[in-house]
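What you see is the complex with one protein chain gone and the rest in place.
To keep things simple, chains are lettered A and B as they appear, and every chain counts its residues starting from 1.
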Amino acid sequence: MAEEKKLFKVTIDNITIEVEPGTTILNAARKIGGEVAPPAMCYYSTLKGSGGKCRTCLVEVAAGSTADPRPMPKLVASCRTNVMDGMIVKNITSEKALDARKGIVEFLLINHPLDCPICDQAGECYLQDLSYEHGEEGTRYEFKRRTFEKHDIGPYIQLHMTRCILCYRCVYVADQLTQKREHGILDRGDQSEIATYIHKALENDFIGNVIDVCPVGALTDKTFRFKNRVWFLKPQDAHRDCPKCSGRVTLWNRGDEVFRVTARKDQWGEVQEFICNECRFEKKKTADWVIEGPTRISRHSVISQGHYVDTVEPRETLPAVMGGRKPKLLMDINNVSEVNRPGIDLSEIQGPAHSMDFDSENIKP
Amino acid sequence: MGRKLLLEKAQVEGIRNYDVYRREGGYRSVEKAFKEMSPDQITDEVKKSGLRGRGGAGFPAGMKWSFIAKPEGVPRHLVCNADESEPGTFKDRFLMEFIPHLLIEGLIVSSYALGSHLTYIYIRGEYSWIIDILETAIGEAKSNGWLGENILGTGFNLEIYIHRGAGAYICGEETALLESLEGKRGLPRIKPPFPAVKGVWDRPTVVNNVETLAAVVPIILMGGEEYAKIGVGKSTGTKLISACGNINKPGVYEIDMTISVEDFIYSDEYCGGIANGKKLKACIPGGSSVPILPANLLLKTAKGEKRIMNYESLSDGGFAKGSMMGSGGFIVLDEDQCVVKHTYTLARFYRHESCGQCSPCREGTGWMEKILKNIETGKGKMSDIDLLWDIQRRIEGNTICPLGDAAAWPVAAAIRHFRDEFEWHILNPEESQIRNYGLAHYADPLEPAVAAV
Partner (left out) sequence: MTNIFSPEKLARVKELISHYPEGKQKSAILPVLHLAQDNSGGWLSTETMDYVAELLHILPVEVYEVATFYSMYNMKPVGKYVFEVCQTGPCMINGSDEIIQYIQDTLNIKVGETSSDGLFTLKTVECLGACGYAPMMQLGKFYREHLTKEKVDAIIAECRKISAANN
């Protein structure tokens, strides 16, 4: 007889949901979606052991559980902390968490080269997004940025160690997807680096996936290097019969030309199915693939840039989160516009709106 | 003369050898524990004793023991943390070097209490000659029937092995230590799960400091309640203090936690006063991680009471006006010392020892070091002080393990109490390269506390 599973109630930023025991705060927040989900630079749900390192997903736990409602003394890494029944979590409603996150962004950037103009990751870089959404303007760092000796890790993958934020995702990929890991984190502290030690090319059928899991431009596709900016390309879902992997990929086209092939990613930027090196690096002709259609791209992404009709609208959760209050930063349009006075619902106006529609007699009380 | 429980016999000629140690009453606690007590009774005695972890955090040892999970068929382990690396701390080294059998004895009793048949001593790699001393002691204990199979006919088996580290302060953090014991890089684990549930090789594990485990011996011999009568409040028993810096008699001292800081520094029994007739400027009372205090706040609490060498009194006033007992590394600075430079060396230490796993510590420790170096070498700016404050604030509490806090606190406390010295450095870039700020007003009497209404 199947026992009915007791679900845990957790409240994150004033929104309560029920999740299965064993769910992390981050995954519970992702269920709510939108801004409530903390950013995650190192956690990767499909990579065992990942998470906890970058500290961008820190949240405040205002109440541990119904049984023990004491707040947790420190901010916790939401990706590695399981929810408890009755837990109350504050993410974007916690000044403490937002301040800490600003600090983390600053720490991640002090030694980052900020070479976005020549970085192939630009436009799909999670550090760019993170800095834009959570960082502060300017830097207070006045020292020479860290550099590393260059390592060539083979014909397919380009390593830029200066851009690395040491999320360890690529190490987990090599550990969990390939038979024999050849690269790792060497040295320690602020000198830690990704390397093979023996200047060796990474060789494995699935090692190319390190490119997709890398949140920044530390590991990029050498076959795509400097070929194009991602926002000039058109992503399309495609597949082929591949003996090694599922063969389900995203093609990045310009016209008929395939500039690069990546795995398909979900709304959190995580690869759905890892693909093999052959699909990624060798199949650069449209004829190699069966095109399924345009890839759905988040409306907020620079890649969407108005090219596509089929963009995904992120769920706007701010009003719910703020307990009905309007976010301070957003302008109250009614105060500045005669047009959008309360009582006029633009969506109910048939056809194009005219000045007539805004005459006072047409406004519902 | 304070009561001695651990170092009482340290001066006995040849105490390092088994025969002398045994003749002086060694291994009696094993006999008592194995013949008269059950493992749970031992844990109870340790609980009653109020013994707090001597490694730095001060967590009640008996409670830690009681948390150990006991799943069926899964071995449990005791690991002795001898990775003593906190600047200012060298007490465990003294204990292991001079009376190694005391640690072995404590380990046997504790292993029996916890059900560990395979116990490790994780010792810092640099203490290489101590490894030989311990291995000899383990060999002697084994050949005399205190280790091995069926000890004292109880059916209890135990092996103790030494695991040599290789130079990493972070391995003193218990989960990093366990990673290192598994043959990996010493990266602290994210808790939970705690070692008591999933420790080394995913087995329930207790990690205790050398001094903590040695203290189990007197606790068993005299009983937990008797032990708890020594000291005061929640600071029970005796504590080893390693005193260093500008004092006449640096060394390791055993104190019962009732003597005042002033007596400890100035009495001939302990530090013997400040060296070369100088004046006391500042002190870090519990190892480099704990807040530094100026002389006036060190000797008396903000309330105007005498500060005592125990957990409660040293932390009286919180971080704003107090410090911590920490690991008992007592670093004394005289009037000629430069707090900026000292803080810089500590920042360099923490940058060097950061494992690099999580971003605030990896990036923040290096940043603080660079700024402090600038200030120290006369290249600082006034805004650097506030920047330093902001950096340490954003490291503290936001890291995986306490190394972030340990790196942040010394900087915070130095700025809090010695801000004028930092400012002087910045405003007098040339002069600060030739002379130090000196004692300034750091030893001036505190303003009398306002009586609570």
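Note that in this section a residue touches a chain if its C-beta (ideal position, glycine included) is under 8 Å from a C-beta of that chain, and two chains touch if they have at least 3 such contacts.
Bear in mind the structure is a predicted one, so any value in this text is a computation, not a measurement.
Enquirer: One chain isn't shown here. Among B:N81, B:S180 or B:N398, which residue touches it?
Expert: That would be B:S180, which touches the missing chain.
Enquirer: From the list B:G26, B:P87, B:P218 or B:G404, which touches the chain that is not on show?
Expert: Once the missing chain is taken into account, the touching residue is B:P87.
Enquirer: Of the residues B:H342, B:K373, B:R394 or B:H417, I need the one that contacts the missing chain.
Expert: From the options B:H342, B:K373, B:R394 or B:H417, the contact with the absent chain belongs to B:H342.
Enquirer: Out of B:N81, B:S110, B:N208 or B:N246, which is the one that touches the chain we can't see?
Expert: B:N246
Enquirer: Touching the absent chain in the whole complex: find that residue among A:D68, A:D187, A:D266 or A:E282.
Expert: Within the whole complex, the residue contacting the unshown chain is A:D187.
Enquirer: Need a quick check: the contact residues on chain A for the chain that isn't drawn.
Expert: Those residues of chain A that touch the unshown chain are 180-188, 196-198.
Enquirer: Can you list, in ascending order, the chain B residues touching the missing chain?
Expert: 75, 84-90, 93, 118, 124-129, 159, 161, 163-169, 180-186, 201, 242-246, 250-252, 284, 288, 329, 331, 333, 337, 341-342, 345-346, 348-349, 352-353, 355
We take it that only the chains that are shown with their structure count from here on.
Enquirer: Using the touch definition from the top, list the residues of chain A that touch chain B in their complex.
Expert: Interface residues on the chain A side: 51-56, 58, 73-75, 77, 80, 99-100, 102-104, 106-108, 110-111, 140-141, 143, 165-166, 185, 187-192.
Enquirer: Please name which positions on chain B make contact with chain A in the complex.
Expert: Spelled out, the residues of chain B in touch with chain A are 168, 185, 190, 351-360, 362-367, 370, 387, 393-395, 397-400.
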